[in-house]
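Would you mind keeping the following structure in view while I ask a few things?
Left out: one protein chain. Kept in place: all the others.
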Amino acid sequence: MEEKLLTKLFEIKDSFTIDVYLKHDGYKAVEKAFQEMNPESILAEVKNANLRGRGGAGFPAGVKWGFVPKGVDKPKYLCVNADEGEPGTIKDRYIMTHNPHLLLEGILIASYCVGINTAYIYIRGEYENVALGLEKAIAEANAKGYLGKNILNSGFDCQIYVHRGAGAYICGEETALLESLEGKRGNPRLKPPFPALVGLFQSPTVINNIETLSNVPKIILNGAETFVQTGLPKDGGTRIFGVSGMVKKPGIYEMPVGTNLKEIIFELAGGMKDGKTLKAVIPGGMSAPILTADEIDINMDFDSLAEAKSMLGSAAIIVIDEDTSILDVLKIVTKFYSHESCGQCTPCRIGTKWINKTVQRIADGQGKIEDIDNIKRLAKNILGKTLCPLGDAAALPILSIVNKFRQEIESYIGN
Amino acid sequence: MSPEFSDKVKKQVQDILAHYPEKKAALLPVLHVAQQEFGFIGEDTERMVAALLDIKPVQVREVVTFYTMYNRKPVGKYHIQVCSNLSCSLLGGAGLLDFLLKKLNIGLGETTKDKKFTISTVECLGACEQAPCMMVNFDYYGDLDEEKIDKILDNLK
Partner (left out) sequence: MVKIFIDEKPFEVEEGITVFTAAEQAGIEIPHLCYHPAFAPEGTCRMCLVEIEGVPKLELSCATVVRDGMKVSTNNERVVEARKGVLEFLLADHPMDCPICDQAGDCKLQDYYEKYGMFESRYSENKEKREKKRKIGQTLIHDQERCVLCRRCVRFTREITKTHELGVFERGVHAEISILEDGPVNNKYSGNLAEICPVGAITDLDFRFQTRSWFLKSGDSICPLCSRGCSITIDSHKGFSHFKVPKRVYRIQSRRNENINGFWICDIGRYGYGYINENRLEQILLKNEQNEAMDWEKALKILSEKMKKVHPMDRSSGAVLILNPWLTNEELFLIKKFLIENQEFENVYLIDIPDGEGDDFLITTERSPNKRGLQELGLKAKSLSSDKLPEKIKLVLAFTPPNIDSAGSASVKAVFDKAETKILFASNKNDLSDVSDMVFPTAVIAEKSGSLINIDGVLQNFSPALEALGDSRPEWQILVEMAKEIDINHKYYDQFSSPETILQEIRKEISDFGKKSD
């Protein structure tokens, strides 16, 4: 059964309005946080909830907040990552569209906890209509006194701005996002320094995903203990699984962390479209190494997928059927990463394009048998050698596809 | 003639600038506004935006050419962007792109003679549950098939 912590209101009419939200315990968590709690107890609660980042890396949000130094003169910033560029990922758009106030409430609590007065929602430029909705929600919250100066008489000020990206997958990487927000090319930064110390405008900065922050109000309202009862002890709560590809009912499904992938595909998403046979599944957005049909009996949590040498990532599930050529998949994967490489570091800039060209050549019927090993070799030369995670994000799925579907790829290469 | 923002847009830009402690941070949103206003970001617009934000034109060019959403040349009244990523391709996105190109009788990246439509491909739009999907200006259209595309185009006047 679906467990609706975040998506509960989605089906209610006008769920995006502050009125509907208020009718359903909306902004109650903020009231509790401001009136009954203090930044330290909020941080403790979020840490106890073990809320792991929903953007992909799974870093605990409470720990991240705790990295921000106290008592610095500079303003601090919260950057909300709504870039949602990982192919297959759709969940954040749903939250922003159907329950933006849940997000705003999460932002508010996080800001209060860390001592932040300005938050930016960095939203991918293609989501213009979603951005307009967010801005409306922000205006509503301002009008009702949940944003702005002296919120709920707490003495705390907070403002949220929506910042539109302009078409660059790499801006989902947190330091590229910061560069982009500063009006520059989305070139990831060297770390250290980490954003918690030197982030946006050289100031301490927290960067959280939409879904991560949207979990915060429930944690505050119901307590960490309740939160961890759903999902796994060290990886609590739910995930909004986005299912796409060759299934009968593509869409989002909110389920406890650790739900079985097979169950999601065959029960929630209705199984295979047009009675096709399942060939492979990408379980966590395109960067996640591919799973073959006999690997999908797996629990969807960070540890289980890591053990299977894949990853939960953004929990975006792409289902591939038997009629789809794996070479087509590889072509799309390699084209995507070479298209989205920012180009600043050598292995990613040149390596992703090289592999893409080789795959294209195989697809054009000009492949040589040694190309396969060469692709693997090149992917390994990218892996772990790049400035930002995009290199690994490209290399890992490529390696998994070539390793697991080698025979099929060979079959596209003539003698 | 160098382009200039209308008073209404100037006000809009002032509002945007107020969001940031540094003028330069407003570059992406201001470029969006400029594109809305002029249809594309030409050299003159780059220069104007640079002056507005106290940065060098070369910094504007760096940004304009990094992000795919900024058009460096005029596009049609309706810019159709068809997703070419995985979920959409699994469900026939490539065929629909061919259908569109044939229907409008143009090549990829080209604009119809009446300047009404431009077609290009785009990486994942984040609407995979509605695959295959496309974007017309800022509006998303999903669960596409040929019939649906016919209807959509008919409604775009």
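As written, the chains take the letters A and B, and residue 1 is the first residue of each chain.
Going forward, a contact is a pair of C-beta atoms (placed from the backbone, for glycine too) under 8 Å apart; a residue touches a chain by one contact, two chains touch by 3 or more.
Computed from a prediction, not measured in an experiment: that's the story for all the values here.
Student: Touch as defined at the start, partner being the missing chain; which of B:3, B:39 or B:57 qualifies?
Tutor: Of the listed residues, the one touching the omitted chain is B:57.
Student: Among A:41, A:129 or A:346, which one is in touch with the chain left out?
Tutor: A:346
Student: Using the document's contact rule, name the residues of chain A that touch the chain not shown here.
Tutor: Chain A touches the missing chain through residues 168, 185, 190, 338-347, 349-354, 357-358, 361, 368, 371, 374, 380-381, 384-387.
Student: Considering the whole complex, not just the chains shown, which residues of chain B touch the missing one?
Tutor: Counting over the whole complex, chain B touches the hidden chain at residues 43, 56-59, 61-62, 65-66.
Heads up, the rule we're going with is that only the chains that are shown with their structure count from here on.
Student: Round to the nearest whole Å and give the separation of the Cα centres of chain A and chain B.
Tutor: Whole-Å distance between the two chain centres: 24.
Student: Which of the residues in chain B come into contact with chain A in the complex?
Tutor: 19, 21-22, 24-29, 31-32, 53, 55, 59, 62-63, 66-70, 84-87, 89-91, 122-131, 135, 138-140
Student: Would you tell me which residues of chain A are touching chain B in their complex?
Tutor: Contact set of chain A toward chain B: 75, 84-90, 92-93, 120, 124-129, 161, 163-169, 180-186, 201, 242-246, 250-252, 282, 286, 316, 318, 320-321, 324, 328-329, 332-333, 335-336, 339-340, 342.
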